[in-house]
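The complex appears here minus one protein chain, its other protein chains still in place.
Which chain is which? They are A and B, in the order written, and residues in each are numbered from 1.
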Amino acid sequence: MAGFIELMLERFKVYREPGYYKRFDYWWAMVIDLDRCTGCGACVTACQAENNTPVVGEEECGKGRNLSWIRIERYIEGEYPNVKVKFIPVLCPQCDRAPCEVACPVYATYHNQDGLNVQVYNRCVGTFTCATYCPYDVRRFNWFTYNKKNFLKGNGGSSTSFEPPLDQQLNPDVSVREMGVMEKCTFCIQRIRAAKDRAKDENRPIRDGEIQPACVQTCPTKALTFGDLNNPKSRIAQLAGLSTAGDLHYLRESGSKISDISSNPRTYRLLEDLNAAPTIFYLKRVMKNGSSTAGHE
Amino acid sequence: MAHQQQGTSNISYREVNDDVIKSMTETGRGFYLVLAVCIVGLALTFGLPWAYQIYVGQGVTGLQSPEYWGLYLTNFVFWIGISHSGTLLSAILFITQTPWRRSIYRSAEAMTFFSVVTAATMVFIHMGRPWNFYWPFPYPNQREMWTNFQSPLMFDVFAIGTYSTSSFLFLYFGSIPDLAAVRDRVTGWRKRFYGALALGWRGTDREWHLLQKAYTFCAVFIIPLAVSVHSIVSWDFASSKIPGLNKTIFAPYFVIGAIYSGTAGIITLMVILRRALKFEKYITKVHFDKLGMLLVVMSLLWTYVNVTEVFTGWYANTSYENEALKYRMFTTPSAYLFWLMIACNAFFPLLYIFRKIRLSIVASLLISIGINLGMWIERFLIIETSLPRKFLPFMWRDYHPSWVEWSITAGSFIFFTSLFVLFVKFWPSFSIYEIKEDIGIPMERKGR
Partner (left out) sequence: MSKAVLGFFPYVDKLLRAAQRLKDAGFTDIEVLSPIPIGHEIEHILGEKKNPVKYFTFFGSVAGFIFGTLLALGSAALYILPRYGKPIWPLTPTVIITYESTILLGVYITLIGFLIFGRLPCFRERTYDIKISIDQFALLVRAKKDRLIQVEQIIREAGAEEVKRVDEK
């Protein structure tokens, strides 16, 4: 009996401790060097090809229903001739304190053991709440059945998605999503799984740089870097200026700004003040007046 | 004890039974006409578009990123709001022993139940995969898949589930004596039907005693429940991070708005009911007078909360909040809606200060419909002017509802009307025994 009570108390402690899952094996994160980014959009295309994302056509894109999981946001400042164009690739930052996770009534989205914010397509009922709660607007919805012809409506203007022979180019490692479910960037979880399997077979941890999501692999200027933030020696930890274990611990435990922790003055996180703790670190110096060092004039 | 100031004291007990039962058994041609219009309208504006949407997908709506919540959620909040006055008002007036409650509360409670049902259908219409509608319910299953009790939507499932069943039971148990009275007067299938519903009620002193006690306890439960339901609905929005939605004032704001629109709904309903069922002698001007006063109070409260909302946003002075407020009031393509809402909800109801307006049926009808129009716009603006202005300006995009959404919105009103039309035919829509209480206990020596 005493043993049982002890067990229950121990469990209770575990359940009441918010960060009990910090003993994750990995903590996948990404660094995006905006000074290297040329805004070419290769990452967008690569993502589309890797993750079986349907092409929805002009009309649906105009309605804001393109399904690309990563987008290049363009911001144009000033009037001609003093025009500055800035862009920033935005994809799901796999927030540590993700607002979308609390919204789902059926656990279709939750935090997995690698620190990823995952979406379970089979469980999704389509309440849209996760997408609404997402401050980054990175969640995408399957408005139609894109992979087969629909006689009432030609797949929302695009009947070409995955029509033969295009179905031959689908990635076998990724499911084709059903109508009515939410989807979003997974950090190419199929590649992470494959690498973990390989590492397990060879009885070693995953090497730094072993996993490259499609966007990272494709980026011609190497603006995107992917890696494990639990390892302070990894390339992304170095790039983000979080090169000591203490930094990482502090980042995880406190809600403070990355600029207070990081040794790299260029590191910032998008919409950091919302306290969602995103794990994508952008590299660009943000000046006191809110402008950045180098626009692309 | 006897409340005879309502002008009902000269009605005999028998007359009450006759009137109410006549409204249920004698069916005119007008009723069938209304019913037929309702059924056809329901099929055309509600059934077919929904079937089309289920078959083709949510893409037939005007929803888009980031506008993932649209008219369906607007309607959901609107109908939950309408539901708020019936049972809540009935319970409050019951506990405070307010005499003018008695002849209106039955239909007000039915209004609660039916609008909760309408709101629930809106949730299922809003779902991306409505065939999995049962997944958010916490039922034991062999996959051991439970639900996320941290989700504000789960609170909704519990709150609305509790509210709809409780308000139905409140309605049903309150009408058992009346169902018995109907049972005693009808024949044929109706006899069996109401006999089963009346549960063998005889009206013994024990039954009355226990019913009153149980009813009082239920009323005590219903009041905090109703307040919690709309608070929880507001938390669907307020627990997000979105500027314009993430506000601490939302719970009282929604509750006040709900009682406000619900009370206006009761007035509209009373005007229609007393006309359609010829119940002018039971729904008197006293009722319009009292509810009109209530509306003035609610209108002032509503205005106060709205002003506070703008004030807090203005003083907070964050760029997100500023943009959301500016968008809501000035720069949205439908900015005129905001000012129409202010006119309908803050200014016109002030006319109720005048007793003449309160007692005028036509003015009451117009103002109450105006209030509900304004309240619908309020819910629309809360959702539709916050989501298009989230944090990243690259994703800013206006929302344009599609014909499917408009049609189902109209259909939800027809759905509610159809349920109500069936209700007045199958249920005693006025409380027979409480109108009798109103008339007074018959004594040989008057003036006890």
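Assume a residue touches a chain if its C-beta (ideal position, glycine included) is under 8 Å from a C-beta of that chain, and two chains touch if they have at least 3 such contacts.
As the structure is a computational prediction, the values presented were derived from the model and not from experiment.
Contact with the chain that does not appear here is found for just one residue of B:92, B:169 or B:419, B:169. Check B:27, B:212 or B:312 against the missing chain and you find that the one touching it is B:212. Looking at A:33, A:50 or A:101, the residue that reaches the missing chain in the full complex is A:101. Summary of contacts with the chain left out: across B:13, B:131 or B:311, the touching residue is B:13. The missing chain, though absent from the display, is touched by one residue of B:43, B:95, B:199 or B:353; that residue is B:199.
Residues 1, 12-14, 17, 138, 144, 146-151, 154-155, 158-159, 161-162, 165-166, 169-170, 173, 176-177, 180-181, 183-185, 195-196, 199-214, 217-218, 221-222, 224-225, 228, 232, 433-434, 436-437, 441-445, 448 are the ones on subunit B that touch the missing chain. Interface with the hidden chain, as seen from subunit A, comprises residues 11-12, 14-21, 96-99, 101-102, 104, 107, 109-111, 277.
Definition applied: only the chains that are shown with their structure count from here on.
Note for the complex: subunit B touches subunit A at residues 52, 55-60, 62-69, 126-129, 132-133, 135-136, 145-148, 150-154, 157, 236, 239-242, 387, 390-395, 397. Across the complex, subunit A meets subunit B through its residues 60, 63-65, 71, 73-75, 90, 99, 102-107, 123-129, 131-133, 135-137, 139-145, 150, 152-153, 156, 178-182, 271, 274, 276.
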